[in-house]
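Since the structure comes first, as structure tokens, the remarks are kept for the end.
In this view, the complex is presented without one of its protein chains, the others remaining in place.
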Amino acid sequence: MKELKEIKHIHIKNGMKVSELVGQMHDVGFGASKIAEASNIMANMFKDEECKVFLGVAGAMVPGGMKQIIIDMLDKVDVFVTTGATLTHDLIESLGEKHYKYGYENEPNDIKLNEEGLDRMYNVLMQNKVYEELEEFFEENYAQLKDIRSIKEFLWKLGELCPGRGILKKCWEKNIPVFCPGIADSGIGLMMWGREASGKGESEARVFCDLKEIIDVAWTSKKNGVIYVGGGLPKNFIQQALQFSKKGADYGVQITGDRQELGGSSGAPLREGISWGKMAKDAEFVDVYCDATIALPLIFAGVL
Amino acid sequence: MKELKEIKHIHIKNGMKVSELVGQMHDVGFGASKIAEASNIMANMFKDEECKVFLGVAGAMVPGGMKQIIIDMLDKVDVFVTTGATLTHDLIESLGEKHYKYGYENEPNDIKLNEEGLDRMYNVLMQNKVYEELEEFFEENYAQLKDIRSIKEFLWKLGELCPGRGILKKCWEKNIPVFCPGIADSGIGLMMWGREASGKGESEARVFCDLKEIIDVAWTSKKNGVIYVGGGLPKNFIQQALQFSKKGADYGVQITGDRQELGGSSGAPLREGISWGKMAKDAEFVDVYCDATIALPLIFAGVL
Amino acid sequence: MKELKEIKHIHIKNGMKVSELVGQMHDVGFGASKIAEASNIMANMFKDEECKVFLGVAGAMVPGGMKQIIIDMLDKVDVFVTTGATLTHDLIESLGEKHYKYGYENEPNDIKLNEEGLDRMYNVLMQNKVYEELEEFFEENYAQLKDIRSIKEFLWKLGELCPGRGILKKCWEKNIPVFCPGIADSGIGLMMWGREASGKGESEARVFCDLKEIIDVAWTSKKNGVIYVGGGLPKNFIQQALQFSKKGADYGVQITGDRQELGGSSGAPLREGISWGKMAKDAEFVDVYCDATIALPLIFAGVL
Partner (left out) sequence: MKELKEIKHIHIKNGMKVSELVGQMHDVGFGASKIAEASNIMANMFKDEECKVFLGVAGAMVPGGMKQIIIDMLDKVDVFVTTGATLTHDLIESLGEKHYKYGYENEPNDIKLNEEGLDRMYNVLMQNKVYEELEEFFEENYAQLKDIRSIKEFLWKLGELCPGRGILKKCWEKNIPVFCPGIADSGIGLMMWGREASGKGESEARVFCDLKEIIDVAWTSKKNGVIYVGGGLPKNFIQQALQFSKKGADYGVQITGDRQELGGSSGAPLREGISWGKMAKDAEFVDVYCDATIALPLIFAGVL
């Protein structure tokens, strides 16, 4: 049995570094071993100069406190796909607003929160009045936004126009393609509708426009790596682009709280992607079934 | 303690009807009690003539065998929101193709499936060659599709053009508004890109276009009811429209396999929506945490 | 591809029987397909005259309203293993007490419940005063209980002594071996401690005593079938007996809400048992990932 690799128990020491902990996780089982594998695979795809990295982010990662990690990951990423909600919460913070903690998620009083103008996401709150800031921002800038035909260009323009630092600003500054096919489903979408509704003219952003660009990246790159924080539309949009790559993704890391048995894309293990040609047959990949606010900091700390 | 309602144990009898079983579920606890509540609330919103019903469907419900139930539910529904994948799988079946069962999901061989041209969704398969059928259909009909500016009108046109029966056909026949803000993220999206890429001209479908219409329904109706099968973009898109309704939805049924503790919209209990104004303070609503292929047939059978 | 089995969509009809619905579930995917398989496999093990059936029940199935189904299943079962809590809640009902529904599980007030003497299990309540009934019952009968050396004989005596119908009574009446290695961890355990503490003498029930009997059944039977409602100690105790069977269980049905990725026995797929010799290599088995209060009634109705 000499080929078998022993489990070595994690030993927590005073003043231990996160990278040491993640290092020790290589030698244990279950979820911890997935954290360590994910960290390795992410490091490998970042180091591989032939590899284009696609990052998909769903879920309330900005309200949850993961914005800075996403911004830092963008330095290593070639294509970014996310939800309209992620970009809206980013824009809101970029306009100077905040998210807040809620301490009563186990006995919530949503009626009272509503009366106080606070919107709840489990144990995180946002003031409903942020929409007024958004209104003002879009009112002021609609002329520069409405004629843009590509969602990516639209988002880059938002990044250029928004006052503060954040995900949108970073994507604009670094020319990172940012795709958001479901952008209508968000506060940003509502703002665009509001301008149309008040007679300021129709937005020309076209729904199928950005497919060309994301598919081109997958098609022309020598290798591809995928990172999915949550599932939903970002994961699926990247997966479908990878069907046009040479052999599917060569590297894959997925963090999800869903279950494969439900059959949906969000909980599907990366392995399923091999059947579709979305993952390469010889790819390095791992599924981490964990709350992303716990898993992502560990994995990224292990990469650094 | 006379106000306390006793638990009465479910008694399975030979030849028992589904509606009887759901009826008995009213008097027990845990998940079963949620099925019964959901059935009641769904019946109430269907019966309430002042109520507009919004149905959101995410997840692989067509591959999973739920298509006919969705078609039958559409008879009671005023607005339908779904994912591009749902409509693509519906269109595929409408073109005469099928989905198939896979019996090895616990020890899957995705490499072999890939070699056999079979795409896997947990224990369901699709032949990869369906994309050829799709190509042909879109090639033939692109001229009628490319200039449509609204996604809803685009989908109705697909419903009109597709040969077989199904969800798209039903929405077209019955004039049920069908919204799919993330349509680019789907086989349908790929087909539209394929035509553009081969020089057939750009699609004019606009991403923010349908917001007006869904918000109008929520805004003008006396009462609203929501049914979420899965979360994702369909749920969120309906929720944001309801922020513009008089007082949020009056009725709500949600079936989800996600968890609220992760903070994402998909697993968020309907109660959270009260804080946002998406649910009315005095609404009847229930969250059913269950595989939708088990819960939905029971709930709908209880409604009939 | 003619060997592939088509997905046929579930069609809900008015007045449809539960057995018809479960029948239709054979031809779909995901969780529903597991319900149908489980129903088939359970029917097969019940019909197979060479097969000894082991039923393990964990979780709050009596408070949840599943008692009658368990009682009815016992007619087909050769060995029953459960938790102390299940037997305590059964005894409580047998003494004339009830469980009740709680309607505020999403915004629970546990402090108020405590003041009102109500113990909560999610959306089910029990009056704390049931312990007084239990005290009285054990005070009265302790002399007949304390010298019994086997837990099984101890539980049969409880079944004989308890006034009402229920699981314990059924096991005693039908001579169904009922094992509960963790009996100390329950209200029954507390009652036994209470008598010892008040000087009524020590119970002689021996902890390792019943292993012989359960292993004997597994060892000597031609075939074995296992049904696990929940995991925990009942599942594990049956599994370890089956390590001594000829080739592991020939039939297996598991209903669980846990996840395999966590590595624990409760969420482990039955397949893992093959490596241990707990499941036969050629066994028919299925894992149903679902709330047992939803899955069990469906599966059992499909068997009838």
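Order of writing sets the labels: A, B and C. Residues in every chain begin at 1.
The rule is short, and it goes like this: a contact is a pair of C-beta atoms (placed from the backbone, for glycine too) under 8 Å apart; a residue touches a chain by one contact, two chains touch by 3 or more.
Given the structure is predicted, the values throughout are model-derived calculations rather than measurements.
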Which of A:G56, A:G194 or A:P269 contacts the chain that the document leaves out: A:P269
Those residues of chain A which, in the complete complex, touch the missing chain: 1, 4-21, 25, 27-33, 35, 60, 63-69, 72, 98-101, 106-107, 121-125, 127, 269, 271, 287, 289-295, 297-298, 300-301, 304
Absent chain, residues of chain B that touch it: 29-31, 34, 106-109, 259, 261-263, 289
Residues in chain C touching the chain absent from view: 58-60, 63-64, 83, 85, 108, 110-111, 113-114, 118-124, 128, 151, 181-187, 189-190, 192-193, 196-197, 202-212, 215, 230, 232-233, 236-237, 240, 243, 257-268, 271-277, 281, 291-293
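Everything below uses one rule, namely that only the chains that are shown with their structure count from here on.
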CA centroid of chain B to CA centroid of chain C, Å: 35
Centroid spacing, where centroids are CA-atom means, of chain A and chain C in whole angstrom: 42
Chain B, residues touching no fewer than two other chains: 60, 63-64, 121-124, 271, 291-293
